[in-house]
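Just one protein chain is left out here, and the rest sit where they should.
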């Protein structure tokens, strides 16, 4: 018996996406599966691809699908993860973006890799997300989540902020810098890495704190247990609204006196990997470990 | 004969500034020198300090002074430098800011250090500035200058830009990153340093190019001859106005297709150092070389 | 009832050590406790300090003591840890070395802090160690352990080695570099830190792999789960014996074709901290987080 009967498909507009959507729908039909497609990409498809397909909102797709396939780049998968983590449905990515650390299936092997997954040839990896809560005078005023990273900074590049960092309630430091990146293992090969953060294996239960252009030369990335509560208190010297970006999207701001709490989200994302997937192979391939030798 | 007869004083409001201004005026009077004070700080002083003092605009002060004393932080001296570099007048800084890499005289030794300088006990160090010119369709549309650094970035933190770098007309790379810092030796102990750039001795004739959060892990700071022409071409993938900040101040923006040219300014700033000044002592003191040992 | 009746004392010769040993013995006598002192430091003490004290080998001390106090530097505590981890006895350090990340009690507060510990005012923190096993043709030829780090390198500075890294049996990369540091959280504020590794909180269950002068610019520190098996295979291009150093001591060597396995040791070190101990306070103090601001 197929483990997956109802297959949700979501994604975003972009180069090659339509072609991959079509190819995916044709293939899933050959397997006799129920297809539910996101209403945000319906307009990308001609009627012949839609006649026996249900169209639903993203959230509804999360509820009714056994498997969700995301067609797009890492950004599409990040967005899907934030929406879908609360449902227990596994997610598989078809890469139509630049890098594809999160989207394992390359467009020219859709039938083979998706076929393997449908045949039960896959591995599930749980990835945790972070919750960010901004509090003012002790009251929460905003909440958002992220699969990669939560970044508190000045909102204006090359402009310093000042904050205090607490981990598990313990004072760590008061820092002047461009900001702070709080990264999951999943995010450790994204923005955090370009800021000098360590690569963390996806199965490590840890959070990395990476200072951005710190004015303390001895400040270094810190890695703490994934269950730690991170608190960033915005110092009174900051006079503007500071964006709190989640996976590069700004949904929250904080101001002088506010605290930004970052903790692990209770729900995890279930990522599906074809059996040939290897995290280190991705690193070798995508980070240039094989080619940037001197 | 005193080398300096006409002493200009400029600065900015801030903690302790009034006290230092008063102390400085009283001291200069005892030496019988002509004092010209910037009209932007006139309001900080009570009448008794102003009765025999000329008040002028900053530019006029640049023209009529033999020596200019800046009371404030490094930021005040940076601003003064940009205004005054075209005049051939030497500049001395009294430190009322946090760090004071550029402002040698500490407030409690005004009489001693300024006295020494007036007695001819000083060293002059020429510091070069950078000119930034933004061109559109080959025509210049904006010009600004900097003593520390010129930074091209997204204007929004944690947001990538894409540009091509050319040095002396030669293609260097196409890069996606948060931006690029172009730093003088003077700026090498400021923003550039927090971004991983090398410390450059003030007398080195060189420019450092420091990538900000580059998405190429093999991208490193590059140091080139101080007479090199740097050209940064904004790629078509950028859809917003990118700020070009000069010493942290934004006077210019660039957009897709524009080129930002950075070259050494013909006029240099003449900085005056008391004879006890040492660049490496400043590093030991201000960067924590003595204390952050493990 | 005192939790600790039999107190072992070990250490090493060095500046101030004798004074601290004397002070410690005098204090423990006032508490009426049994004192056992290491035979390697017996010669440091005059007869009056030894008359009611047992003298034993380090190992015997591990077996008969309820608490062991190490007087010396971090190196002394590292050595003690490697000897004592197999016994379940907690260890407290009196700092007579330079840094003291591991030795919490400063010499001038021996009575107060040791007194508090004897009164039950303390916290126990378990620190894991690493086992290194060198195998040749599949057979183990040498074993050693470390609390801080295991380093495989050329034995000659500025000389490259070539190796393959496997984590949990998965190939990571083939690298040319000066070597590789495998660090525990405890070691993350020691050698690993000077090589660009992240700071890891002592309670994090993780291992960091830090390349030394890698000839791949995109090679970065990697952090993996503490239960991972690390395997370093020495490539055929290495023509000399490579030292495998454990906490800076060389007990093992490896040659072309050998594999060095690094895994978590089953026994943990029980470190005792006075209640005023804070890891982040140590970082602020010892790494210069408060002073190296610019």
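Labels for the chains are A, B and C, by order of writing; each one numbers its residues from 1.
In the analysis below, a contact is a pair of C-beta atoms (placed from the backbone, for glycine too) under 8 Å apart; a residue touches a chain by one contact, two chains touch by 3 or more.
Everything numeric here is computed off the predicted structure, so don't read it as measured data.
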Touching the absent chain when the full complex is considered, from B:193, B:212 or B:232: B:193
Residue of B:67, B:81, B:161 or B:208 touching the missing chain in the full complex: B:208
Hidden-chain contact residue, picked from the options C:20, C:56 or C:153: C:153
Among B:6, B:106 or B:218, residue touching the chain not depicted: B:218
Option from C:7, C:129 or C:193 whose C-beta touches the chain left out: C:193
Interface with the unshown chain - residue positions in subunit B: 167, 170-173, 176, 193, 197-201, 203-206, 208, 215-225, 228, 278-281, 283-284, 287-290, 292-294
Absent-chain interface as seen on subunit C, which is shown: 151, 153-159, 177-179, 181, 191, 193-196, 212-218, 243, 245, 248, 287-288, 292
Residues of subunit A (touch criterion as defined above) contacting the omitted chain: 99, 101, 189-190, 193-194, 217-218, 220, 286-289, 291-294
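By our rule, only the chains that are shown with their structure count from here on.
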Intercentroid distance (Cα basis), subunit B paired with subunit A, Å: 40
Euclidean distance of C-alpha centroids - subunit B vs subunit C, Å: 47
Between subunit A and subunit C, centroid-to-centroid distance (C-alpha), Å: 37
Junction residues of subunit B, two or more chains touched: 193-194, 217-218, 287-288, 292
